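With one protein chain withheld, the remaining protein chains of the complex are depicted in position.
Just so it is clear, A and B label the chains in written order, and each chain counts residues from 1 on its own.
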Amino acid sequence: MTALLEVDDLSVTFRRRVGALGLRHREMRAVDGVSFDIQPGETFGLVGESGSGKSTTGRVVLGLLGATSGEARFEGRPIAEQGTSRGDKAFHAGVQAVFQDPLASLNPTMKLLDAIAEPLRWLTSMSARERSHRASELLEMVGLDPTLGDRYPHQISGGQRQRVAIARAIAPRPRLVVCDEAVSALDVSTQAQIINLLQDLQDQLGMAYLFIAHDLDVVRHISDRIGVLCRGVMVEQGDADQVYDAPKHAYTRELLASVPNPDPHAGRQRKRKEALS
Amino acid sequence: MNESWRHRFVRDPFALGGLILLLLVLVAALAAPWLAPADPDTTSSDLLLGPGAGHLLGTDQHGRDVLSRLLFASRTALMAGGEAVGLALVIGVPLGLIVGYFGGWWDRIGMRIVDALMAVPALIIAFAIIAVLGPGLTNAMLAVGLLFAVRMIRLVRGIVLSLREELYVDAARLGGAPRFYVMGRTILPNMLGPVIVQSALYFSAALLIEAMLSFLGVGVQIPNATWGSMLAEARAEQFNQPFLPFPPAIALTVTVLALNFVADGLRDSLGKGNAKSPRKPRRRAAAAQATVPVTSTAGLAAVDGAELRIRDLVISVAAPGGPLPAVRGVNIDVRRGEIVGVVGESGSGKSLTALSIMGLLAPGVSVTGGQVLHQQVDLASLSDKQMRSIRGKRIGMVFQEPLSALNPAMTVGAQIAETLRIHTKASRKEALSRAVELLDRVGVPDPEARAKDFPHQFSGGMAQRAVIAMALACEPELLIADEPTTALDVTTQKQVLDLLQELVDEFDLGVLLITHDMGIVAETCDRAYVMYAGQVVEAGDVVGIFTRPRHPYTAALLRSTPRGAVGDRLPTLPGRVPNLVDIGAGCTFAPRCSFAQDSCRQGEIPLLALGGPSASRCLLTDQIKMEAV
Partner (left out) sequence: MRRIAIGRLASAVPLLVLVSFIVFGAMHLGAGSVSESILGDGATPDRVAALDKELGLDRPFLVQYADWLVSAAQGDFGSSYIDKRAVADSVSVALPVTLSIAGGGILVAVLLGLGVGLVAAARPGGWADRLLTFLSSVALAVPAFWAAMLLSYYLGVEAGLFPASGYIPLATDPVGWFQCLILPSIALGLAGAGSIGRQMRGALIDVLRKDYIRTARAKGASPLRVLFRHAFRNAMVPVSTVIGFQAATMLGGSLVVERVFAMPGLSDLLVPAVLGHDFPVVLAIVVVTAIAVLAINLVIDLAYGFFDPKVRA
């Protein structure tokens, strides 16, 4: 069986024009020789600190950005040959995305129902009526009242917006959804709701996730396998439990040790008691 | 987009007035043949009359009726403006869209040409175009239209370039939408606002330029009347009839003013405005207290020897229907040498509480009840000057976004030194060398050199260290830290929190640490307050709160973090934090509480003292068993 997504020695270099005339370039290697793959139906978590190249990797997978070297293949075909600039319908129906800021990822001038139905217009042969019917179904699937479909993005709450963004992403029945910090902007209680929703939808529809986040606990909870990025380099990857419980790389260990531990006995109280005794 | 911008527009008296004036000008222009008392071009022997019964606005040097000429001139003015703006839109918008969206060579070449044309004053470019086309109103407006088209290309391109980066444009492309659809349906509607505003401004500029060109004699040709040519003629007779310039000049000025007001109103109401004056806070707290319950707290035992005591604090925010209390009777104590956490979800009132201590609430937000006592002194009773001597000297503050908390135009060293310069007699040099020491203390490497750097040369973690140095420069007794690490990476966060704990011990500092992360509370705090919808719902020492939460909300918060979760599904809290307007009687948490009973919704729930610093705002505190980690 071939993998759903193969990322093979991927590097992305940004060139920024510098100087008054913009004639010189400064190079920034955002992603440096990253390789991993995702099997159908599994969740691959990508963690790392800000600037480690997580989102850049995600954008290459989505076909929004070209690789400088190496390549990413979806279902065996190079994404560079089918990405957004090519407008390959089969590719877009297969790979969708949920971004961090749901307000920014929904067109403020479009009603929610239309926003959800939009990909169906380009990626399926449904009639306008079928599309809006399907969009209502999708709203229900993500746990929203279909009557919300008449509203604009700014008229609903952050958690609801993220549900709409998810409905839009799953509308064309993709095999892979890239979730780029999809729950990072949400409150703890809303975050838990959205994580559960993503897992439920995966159980129902069988799609795979590339789950990008900086919150290590969230990534561990949702992922089957995990890759750790540090300054563009994948320093470690493996099964979620193995990476967390027996990290091999020093950076992974440092990262894990830095996460605040909700066990008060391990915190300041303990240090205090130690100091007193 | 929706109806609310229209409401905002009509509520703005200037915008509405401008719109009405414009409509009047439009009516005058359309109905000129019927409104005008005389033929605008018929001469008579009544030369240069002042305003009077026969001729309301007098006559000019050829004996023509000024009012009639004015009315007909308004037609020319509107047509001229319309032509120019129409041309600018027809050429500028599509070209700007294409150049901006596709970029590449077209963009580079197009923008060079635009830059070149913009390097020459508009009026002179208009002259050059007229030199080619020949004089006359149509040619003049063609010239002005082309001129604006160039500017419009630049404007539209700029907007497109920024919209292209928007996530929703990516989302549309991921949805398989073709390019022209993305341009037309996704980008175009979102730039309509600025383009409309700009069109109104171009319209008024076109009127002015037309008038100038006619005034100089290269625009409309006499005897046709425009406001500019009327002014030019009036100038020649200014000594004989000083009144003559006024009618056309006032007509022109008022029309331009009206257009500008409409443009301003549109800009503000479409939400892109930058300088709408903030409303002053209205002191109508009594009315608000009647609708939303504000708790007075008896249950919370005072902590002995507290440096800072917040008592029954109520903070109201301005809202369309009158001020709403966002913080409702909060009590918090902080002693020196301890770190006190305030934890809660977004909107629970944490930041408002913190800012109110420093007297830094934004306009529209005000303390409407309770007290903030610093060493027994009610801070509200202090004068502005006395309050300033507390800020930075006795109480320091650290904010969430370190990079935006630093002034981008001042070196970091100078900003740290400023605290000392304000509160001590230190000379500039002394203050700067102390700033270097402080940077060293908070762990900024190579402090001597970094003190001379500007904030944009700092990473987030380093910047937060600098902000901490700034807050501690005068060795205050208290530090208020509002989510000091939320914007930082975990590894940096740990370093900053460790530093904070060191400083507490070193300076015997009392810290009020605001966060939404239960992990941070557990790891760094001695005591904590859990806030929900503007109230403290649970208070206690950290070990107690985490091992045996006494309020269902605290328990749920602890359970819904992925780390605390057992098994595959995360236990969730249904619903979300209520809006301020939705808060009703009874327990605020009741709609989301799995233990809620009828009695919970009856009256105000008091904060129940549980011995020591512990308290819980739940009727069933003692009856239900809550599970935490």
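Please note the rule applied: a contact is a pair of C-beta atoms (placed from the backbone, for glycine too) under 8 Å apart; a residue touches a chain by one contact, two chains touch by 3 or more.
Quantities reported herein were computed from a predicted structural model and do not represent experimental measurements.
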Which of B:Ser404, B:Ser427 or B:Ser599 contacts the chain that the document leaves out: B:Ser404
Sole contact to the chain not displayed, among B:Leu16, B:Leu48, B:Met79 or B:Ile422: B:Ile422
Contact with the hidden chain (one of B:Lys350, B:Lys393, B:Arg559 or B:Arg592): B:Lys393
Given B:Val10, B:Leu360 or B:Ala449, the one touching the chain that is not displayed: B:Leu360
Contact with the hidden chain (one of B:Leu49, B:Ala84, B:Leu97 or B:Val218): B:Val218
Among B:Val27, B:Val90 or B:Ile113, residue touching the chain not depicted: B:Ile113
Hidden partner interface residues of chain B, rising order: 14, 112-113, 115-117, 119-125, 127-135, 204, 208, 211-212, 215-218, 231, 235, 238-239, 242, 245, 249, 252-254, 256-257, 260-261, 264, 274-275, 277-280, 355, 358, 360, 362, 388-393, 396-397, 399, 401, 404-410, 418-419, 422-423, 454, 456-457, 467, 470-471
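Rule of thumb we're sticking to: only the chains that are shown with their structure count from here on.
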Centre-of-Cα separation between chain B and chain A, whole angstrom: 30
In the complex with chain A, residue positions of chain B that touch it: 1-2, 166-168, 170-179, 181, 185-186, 189-190, 339, 345-346, 489-494, 497, 501, 516-520, 522-526, 541-543, 545-547, 556-558, 560-565, 568-573, 576-577, 629
Complex interface listing, chain A residues touching chain B: 49-50, 62, 64, 84, 87, 89, 92-93, 95-97, 99, 101, 104-110, 118-119, 121-123, 152, 157, 159, 165, 168, 172, 187-193, 195-196, 199, 214-218, 220-222, 254-255, 257-269, 271-272
